[in-house]
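With one protein chain removed, the remaining protein chains of the complex are shown where they sit.
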Amino acid sequence: MDFFLEVLIGGLLAGVMYSMVAIGFVLIFKASGVFNFAQGSMVLFAALTFVSLLERGFAFWSAFAATLVSMLALAWAIERGVLRHLVNRPPITLFMATLGVSFIIEGLAQLLWGAQVHGLDLGIKDEPLELGGVLLSSFDLFAAGTAAALVLALSLLFSRTRIGLSLRAVADDPLAALAVGIRLQRIWGVVWAVAGFVSLIAGLLWGARLGVQFSLSLVVLKALPVLIIGGFSSIGGAIVGGLIVGASEKLAEVYIGPLIGDGLENWFPYVLALLFLLVRPAGLFGERAIERV
Amino acid sequence: MFLSETGQFSTRYADDRRVFRLHQARLGIVALLAFAYLAVPLWASDYWLSAILIPFLVLSLAGLGLNLLTGYAGQLSLGTAAFMAVGAFAAYNFQLRIEGLPFLASFLLGGLVAAAAGVVFGLPSLRIKGFYLIVSTLAAQFLVEWALTKFGWFSNFNPSGVITAPPLSVLGVDLSSPAGRYLLTLAVVTVLFVVAVRIVRSDLGRSWMAVRDMDTAAAVIGIPVARTKLLAFAIGAFYSGVAGSLWAFAYLGTVEPHGFDLNRSFQVLFIVIIGGLGSILGNFLGAAFIVLLPLLLSNLGGSLLSGIIAPGDTENLQKILFGVLIILFLIREPEGLASLWRGLRARARVWPLRD
Partner (left out) sequence: MSAAVRPLALAADAPLLAVEGISLSFGGVKAVTDISFAVRSGEICSLIGPNGAGKSSLLNVINGVYRPQRGRVVYDGVATARITPRRAARSGIARTFQNVALFKGMSVLDNVLTGRNLQVRAGWFRQVLGLRAARDEADGHRRKAEEILAFLHIQAYRDTPVGKLPYGLQKRVELARALAAEPRLLLLDEPMAGMNLEEKMDMSCFILDINRDFGTTVVLIEHDLGVVMDISDHVVVLDYGRKIADGAPAEVRDNPDVIAAYIGSAH
């Protein structure tokens, strides 16, 4: 039983990491209806930039600041260079554009910083912590704590600030928001910037966990099943979805893996999401679109 | 002047339904086919045949498979490479385990197995719409890649998981030379493209487009939406599967499951976006683009910019360029190169007058 709990909690904590990437997706989707396939590459870019700056002698917080600035610049460039020109297009076009963006970001990242794997040390010792007879990774706990802080900050942003109010208005009904004078482009810029910030946090944590390398964007693609299970338009859903994916992936790896072979985690979350969708086509928290004819 | 339609009008509906209605177009296609079948094998170098023309043809076919599913029927798929893999490995196993099975039959059977896989991963489309559907083909992509690597039976227990093409011969004629493989690929591609054109112009093609454009309305006018979608998956996967077999046997000679990874699926998706969704010609245009651009870049990189850009960087530049081109196309020419071509033709119709 203890072992099961350990695996479960380990999975849940890993799931928190997935959630963080998913939150970036949700922010952008909620505000602009764009499914940002480039989110993964943004996470990678953030991690790579940070690590390379560190290696070139920057101090931790200056590297953080510099990376944040470059993420904001990236977000601004995406909004200005790509999204602005695709305003009224069907969602599939927007999706494919973000696919193109992800290619650009990955190519650029590799061009600038090279293709080697970098280790990332955030100064958090990954010592096992014992809580109630169960062994937990202190790194994972730190990550969970960071995620909680992030979510708290975001909810405060959305509910207590004027810009948060505008963000929610735009998410709800862009046309109505325009009608009351909200500057759509500015809001989108803000959203992408916030998403960039979230990517930075996620990138740092993931980078520390796995090392900063290209397979990071593949791992991060798993945010998609998270979103599907949790629904695309809810931060709460992103969290719950992440927890579910993380936990089930770990459990499957440990309990089903020995039966049919290892490497299950490559496809298990997707099949899980698929099964989920068959039962609930709009995800756990997603909104069911009523088609008006 | 050259493409003028003066004096050429159809008097029967059957004439109006022809693919090549104009005299000039018919002449053109005959000339093109003659060139492709007769001139090219005689004059093209082995390099051109093996490294450019064969992959160009195979990728056109793979693009066609995806185009039928996504461009015509509107079902987004990120699993093309998985269907290609299924086709390739199935064809390999049929060829291996059934004594004396003709090559083309194993391609056909491989395609049918891929079609079955297509139906299985297409079933969710009956309940799930829009984006969420990509998770089904993504699941296919990762699952197939994993299964083909994990279970050695598929690659006949080859320790590195690689399958090697047996010598290609059709009706006793040995086709393993570059020219032979080229002709085999060209023949298969020609036949399958002709069939695809006919399908797209039939009631099934119209049903696909109806489901793509508005599936609730399609149901209201009596179109069997479920059957239509599953046929799209089946036929699209069949085409991808045959392309996979050709990729393995006529192009590379050996292939491993990771040759059909997510990047390959993206590559085919780009062919279809750049070439034009919902177009037959577009697949050729997109494939030509994808095959020739890297060559162009590495040649340029080699000669002109050799001082400025390190050789390893050309791949990254390529990636960036692809991304930029995708976005440019989506912004300026969302219907791809095919619509550029249609525009040119429209202007040519009235040339030297202007539209």
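Letters are used for the chains, namely A and B, taken in the order the chains are written, and counting of residues starts over at 1 for each.
Following the convention adopted for this analysis, a residue touches a chain if its C-beta (ideal position, glycine included) is under 8 Å from a C-beta of that chain, and two chains touch if they have at least 3 such contacts.
Computed from a prediction, not measured in an experiment: that's the story for all the values here.
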Report summary line: Contacting the left-out chain: of B:L3, B:A187, B:A219 or B:A348, that is B:A219
Query raised in the report: Of the listed residues B:R26, B:R198 or B:R347, which contacts the missing chain in the full complex?
Result: B:R198
Query raised in the report: Considering the whole complex, which of B:R17, B:R97 or B:R347 touches the chain not shown?
Result: B:R17
Report summary line: Cross-chain touch to the chain not pictured, restricted to B:P257, B:G278 or B:G336, is B:G278
**Report entry** For subunit B, residues in touch with the removed chain
**Finding:** 12-14, 16-17, 195, 198-199, 202-207, 209-210, 212-214, 216-225, 278
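Quick note on the criterion: only the chains that are shown with their structure count from here on.
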**Report entry** Of subunit B, residues touching subunit A in the complex
**Finding:** 76, 124, 127-132, 134-136, 138-139, 142-143, 145-146, 149-151, 216-217, 262, 266, 269, 273, 313, 316-320, 322-327, 330-331, 334
**Report entry** subunit A residues touching subunit B - in the complex, by the definition given at the top
**Finding:** 35, 81-82, 85-86, 89, 91-93, 95-97, 99-108, 110-111, 218, 221, 224-225, 228, 232, 260-261, 263-264, 266-267, 270-271, 273-274, 277-278, 281, 283, 291, 293
